[in-house]
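Left out: one protein chain. Kept in place: all the others.
Take a look at chain A:
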Amino acid sequence: MKEKIGITTTVPVEAIIAAGFAPVDLNNIFVTSNDCQGYIEAAERDGFPKSMCAWIKGLYGACMINGIKKIVGVVQGDCSNTASLTEVLRLRGIDVIPFSYPHERSAENVKNELDRFMKLWGVDLKSVEAVRASLQGIRGKAILLDELTWRESKASGFENHLYQVSMSDFNSDPEVFEGELDSKLCEIEDREADEPRLRLGYIGVPPMMADLYEFAEQQGARMVYNEVQREFAFPRAGYAKNIYEQYADYTYPYDIDFRLKEIKKQIEERKLDGLVHYTQAFCHRALDDIIIKSRIDIPIINIEGDKSDRLDARTRLRLEAFLDMLCDRKEAL
């Protein structure tokens, strides 16, 4: 079995795979475990303060509890908390390989960083491009799944979220993952189309509480766009001439204007009625909400998650009222 390399978010996994390792997204281990709270507990016992984002604690717990020895930590472009987290992990004896999304998104900056990263893994461009090409099939299937959600109204918002979010590490085994995706696609394609009453977009980091999707569907609303999850799947990788272009065309870690451009495009194309903007308690990205709300015309509800993996009663009440009014607006037209 290949040695597992923890990743703190989406990174150029092509290099890790080319080097013969298996990437494992620590977020996915954390959030899909039956014991999320235990992971957070583990971090708090080791001194992580209450006022720290739960994802950071979860990542820490995921490393400690699963005996991860080596990780790639994104120290720029994602989150300054992760940068500090990598220092603590080093203290605990974990080998940390840093990766940065350059502050200024230029082809040259991205190329420099990727070259440095490939060198660290001892791989060359050719072998990385070979891996990139071999992943193109799965990426195409993720696009298909996305289309089955927004174009054909067959896949649920949760399926759309789950399979795209899993593309950050291909569940550590691209081949097995592709097989799973294949059978899921078959199952979904056989379904009758089920047009939701409301078409929602979900923007921001993936949610701590996945029951959000089910709750929305119960109110007749489906997330037919999962912004960051879709970015994890690199839907535009097929147009990128090389790995450098692919990672320069990834919206989330760069400036908000670049991100908004893509969001706006998807609002149009997918005919979205409203947006759910998810932010995490104690995360600097909560400030994005100010910009997003002033730059986007359709109604947006901001919901904040903290440690719980279930929607709380208050958030349910808020969402219910928001979706109810959104329905009124849509149907009164």
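Assume contacts are C-beta pairs under 8 Å (C-beta built on N, C-alpha and C of every residue); 3 or more make two chains touch, one makes a residue touch a chain; residues count from 1.
Everything that follows uses one rule, which is that contacts and distances are computed from a predicted model.
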Candidate names "ABC transporter permease", "FAD/FMN-dependent dehydrogenase", "Activator of (R)-2-hydroxyglutaryl-CoA dehydratase HgdC" or "Amidohydrolase family protein"; UniProt protein name, chain not shown: "Activator of (R)-2-hydroxyglutaryl-CoA dehydratase HgdC"
Contact residue for the chain not shown (choose from A:Pro102, A:Pro235, A:Gly274 or A:Gly305): A:Gly274
Residue among A:Arg270, A:Arg285 or A:Arg318 that touches the chain left out of view: A:Arg318
Contact set of chain A toward the excluded chain (per top definition): 274, 293, 297-302, 314, 317-318, 321-322, 324-329, 331-332
